[in-house]
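Yeah, one chain of the complex is gone here, protein chain that is, but the others are all in their spots.
Moving on, here comes subunit A:
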Amino acid sequence: MLLPTALYSRLAGAPGAAEPLPVERNPAAGAAPFLFTPRLVRFPRDHEFFEDGDVQRHLYLQDMLTQVSETPEKSMVPEFTCQVAGCCQVFAALEDYQHHYHMSHGNTCSLCSRAFPSGHLLDVHILEWHDSLFQILAQRQDMYQCLVEGCPEKFRTSQDRKDHMVRLHLYPADFRFDKPKTNRGPAMPAAADPPARALKDDSDAMEICSEPAAPPPCRRTYSHRIPSTVCFGQGAARGFKSTKKRNKHP
C-alpha cells in the first residue's frame, strides 16, 4: 500500500481538523431496495471477527509465560552480610538480598522486631500491640479493624475479627498475620520477652500463637527442637514458639 509522503509529516504536525465539506443528502440514497446507512459497528467479545487477534494474543502470552517460568539469572557478587543490626544473614546474590531486606527488615516493628509483609499490617500491629490508648478504647468500643483493605468493619475483639475474616473474606482460620497478642499461659510461651525473640528464628517474626481448633495434620513449618511427645495444651501445635536464640549464622 503506497501512502502519500505528506502523510508522515502530517502525523508529526500540529493537531487540527479538516473543514468538513458540506453534507447534502438525497432522500433516494439508500432507499429500498438499497440498504446502506452509515453506522458504527460493535463486536462482542466472542465474535469470530476477533478470532485472529485473539489467537495472536495467546501466542504472545504463551511465549511470555514460558519465559516467566525460567529461573532468572542472579547477579552474583562476593559474599556479604546484611548490615541491619542483629541480622547476620549472608548473601551472594543481589536479588536475594533485596528480597531478604524487604521481607525481613522492610516493615519491621521497632518495638518488638517483628516483620510484616506490608506497611498496612505493620500499622495495625503497632496499633493493636503497642498503643496503650488503643487498649483503653478497645474496652469500650469496636476497635479491631478488618485486615482486608477497603473493608470498613471493626470488631470488639480480635477473635471476632478473625471470625469475620474467615466467614466473609474466606481467609484461612490460621492466617499468619492475624495473631492475637499473647498472654501467658501453658498453651503458649510467655509474650513477656519480645526483644529476646530473635528475628532469625523460623518461628519467625510473623508469629504463631494460639492454634485454631483443628490441629494441623502435619508438622508445622517452624522450630521442631521439641520432642513430638511434648504438647503444650489442647489444640496447640506440636511446635514451640521458640524464644531461644539459635545462633545459626557464622
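Here is the rule we use: contacts are C-beta pairs under 8 Å (C-beta built on N, C-alpha and C of every residue); 3 or more make two chains touch, one makes a residue touch a chain; residues count from 1.
Here is the rule we go by: contacts and distances are computed from a predicted model.
Of the names listed as "Origin recognition complex subunit 2", "Transmembrane and coiled-coil domain-containing protein 6 isoform X3", "Dynein axonemal assembly factor 10" or "Mediator of RNA polymerase II transcription subunit 10", the one that matches the UniProt record for the absent chain is "Transmembrane and coiled-coil domain-containing protein 6 isoform X3".
Considering the full assembly, A:A18 is the residue among A:A18, A:A85 or A:L133 that touches the omitted chain. Screening A:Q62, A:Q135 or A:T157 against the full complex identifies A:Q62 as the residue touching the chain left out. One chain is missing from the display, and on subunit A it is touched by residues 1-4, 6-8, 10-13, 15-26, 28-30, 33-46, 48-73, 89, 95-96, 98-100, 102-104, 106-107, 115, 117-121, 148-151, 168-172, 175-177, 199, 202, 204-206, 216-222, 224, 248.
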